[in-house]
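Every protein chain except one is present and positioned as in the full complex.
Coming up: chain A.
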Amino acid sequence: MQYPEPITQLIASYMKLPGIGQKSATRLAFYTLGMDEEDVTGFAQALIAAKRDLQFCSICGNITENDPCIICQDTSRDQTTVLVVEQSKDVMSMENTHEYHGLYHVLHGVLSPLNGQGPDDINITSLVTRLQDHSDISEVIVATNANSEGEATAMYLARLLKPAGIKVTRLAHGLAVGSDIDYADEMTLIKAVEGRTEL
């Protein structure tokens, strides 16, 4: 026997979310049936609002309600430094430190031909034009992940930007703060020794 049409539709919609299969989707759909109408309306509106009211900032590529985003509009921030990250989530992580006061640029990906992402497929062209238009930017900090793709992206940016006289830096590798040496894996320790600093 088939479920009534509206429920099948709802199950199919839930199944479009990552990590949700047939069983979980069915459970969620029946839970939704039992919810207050007010809550369901709120839920549906939140879904639509997230899609309709959000856009990518035309300057840095971060998700925002208003273009340009709050960070790009904030003139009190350090206008000479741009931190390059892979995704919007990384901007939030950096912002939560309350220590970095410069600007951002979101690549929306990392160079990886195996995943179909070449230099033209991620947000690099807009970074280059941005640097050409704003000559006061003197340093680009590359904060891509510490794996081979992140490293390749950082090296690519360095080759592109250094000839224009811009300082390109990369985040440090090493021990996590508050961690015990005996729990660190061998490669992290080797990298930490290589990147040691003088006291």
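Assume contacts are C-beta pairs under 8 Å (C-beta built on N, C-alpha and C of every residue); 3 or more make two chains touch, one makes a residue touch a chain; residues count from 1.
Definition applied: contacts and distances are computed from a predicted model.
Asks: Which listed name, "Probable adenylyltransferase/sulfurtransferase MoeZ", "DNA replication and repair protein RecF", "NADH-quinone oxidoreductase subunit A" or "Integration host factor subunit beta", is the one UniProt assigns to the chain that has been left out?
Replies: Answer from the record: the omitted chain is "DNA replication and repair protein RecF".
Asks: From the list A:Gln22, A:Ser93 or A:Ser148, which touches the chain that is not on show?
Replies: Final answer for the missing-chain contact: A:Ser148.
Asks: Going by the contact rule already stated, which one of A:Gln79, A:Ser112 or A:Ser126 would touch the omitted chain in the full complex?
Replies: Touches the omitted chain: A:Ser112.
Asks: Touching the hidden chain in the full complex, which residues of chain A are there? Just list them.
Replies: Interface residues of chain A facing the absent chain: 111-114, 118-120, 148-149, 151-152, 155-156, 159-160, 185-187, 190.
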